[in-house]
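Below you'll find the structure I mean.
Omission of a single protein chain aside, the complex is shown with its protein chains in their original locations.
The block that comes next holds chain A.
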Amino acid sequence: MDAFLQQALNGLTLGSIYGLVALGLTLVYGILHVPNFAHGALYMVGAYVSYFIMVEHGLNYWVAMLGAGLVVALLSVLCERLVFHPLRHAPPIHDKIAAIGILLFLEALVQMHWGADFRRMPTPYTEIFNFGGLTLPAQRLLIIVGAFSLMGALHLYLKKTMTGSTIIAMAQNREGAFLVGIDANRVAMMTFAIAGFLAAVGATLFAPINLVYPAMGHLVIMKAFVIIILGGMGSIPGAIVGGLIIGFAEALGGYYLSGTYKDLIAFVLLVAILSIKPTGLFTKGVR
């Protein structure tokens, strides 16, 4: 039983990070209607900005998190303004190519400045809690609490504020949104900013239990793509539930079945879910 609870906790930790990254991806999908391949690179840049603020400049962890969130939000908006916005009338393939271009550019940029080495970002919270055989380091608890509070805040923002509603409106029906006078530019920039912020905060939460290196985004973004396909492209609850499904599948599957096949388990789940519900679990959003 202990082992099961321990793995469930691991799954929750992983799932909440995956969920955060997938949320940003799914929000941007609602606007762009193409997957933003550069999202993993934004996640990686977020971790490096935190590293820069916290390790190289010795500031507080929370300051680093906020700083990374703002810098990456800005970077994300810049991507929208300079790259995706000018391409809005181009065929979708152009957006995809541009996104891959941004991904390669950001990775090369980070590697040029910091090199390819693994770096470590320490956590200020090093306590390890033990609840009757369950091990839970403080940082992991922080990941779970932090990720879910952010998801909650995002939900409130989207449902209860005017700007939030405009984002949902855009995702649901572009033409309809234009007809009621929603400013597409503003909504697009807002969405990109939120997605960038979520990615950077996710990276800052996760970095202390992992390593910081230029290719760190690949791992998470692969999972995030599976998650938004599984949950339904553009669907917000889909991203959260999908994140948890993949997180639990990895943790429990890796423990009870085989560590070597844990990625396989996630993909088998994807195939199984798509064969029952080809549009993903929650599809009331887009399409």
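Definition applied: a contact is a pair of C-beta atoms (placed from the backbone, for glycine too) under 8 Å apart; a residue touches a chain by one contact, two chains touch by 3 or more; residues count from 1.
Basically, contacts and distances are computed from a predicted model.
Peer 1: For the chain that's not shown, choose its UniProt protein name out of "succinate dehydrogenase", "ABC transporter periplasmic protein", "Aspartyl/glutamyl-tRNA(Asn/Gln) amidotransferase subunit C" or "Putative zinc-finger domain-containing protein".
Peer 2: "ABC transporter periplasmic protein"
Peer 1: Please pick, from A:L142, A:L198 or A:V220, the residue that touches the omitted chain in the full complex.
Peer 2: Missing-chain contact among the listed residues: A:V220.
Peer 1: Using the definition of touch stated at the top, determine which of A:I97, A:I128 or A:V271 touches the missing chain.
Peer 2: The single option touching the absent chain is A:I128.
Peer 1: Which is it among A:L82, A:L211 or A:V271 that touches the chain not included here?
Peer 2: Considering all chains, including the one not shown, the answer is A:L211.
Peer 1: I need the residue numbers on chain A that touch the omitted chain, in ascending order.
Peer 2: Counting only chain A, the missing chain is touched by 3, 6-7, 10, 13-14, 17, 115-118, 120, 128, 135, 137, 206, 209-211, 215, 219-220, 223, 250-251, 254-255, 259-260, 262-263.
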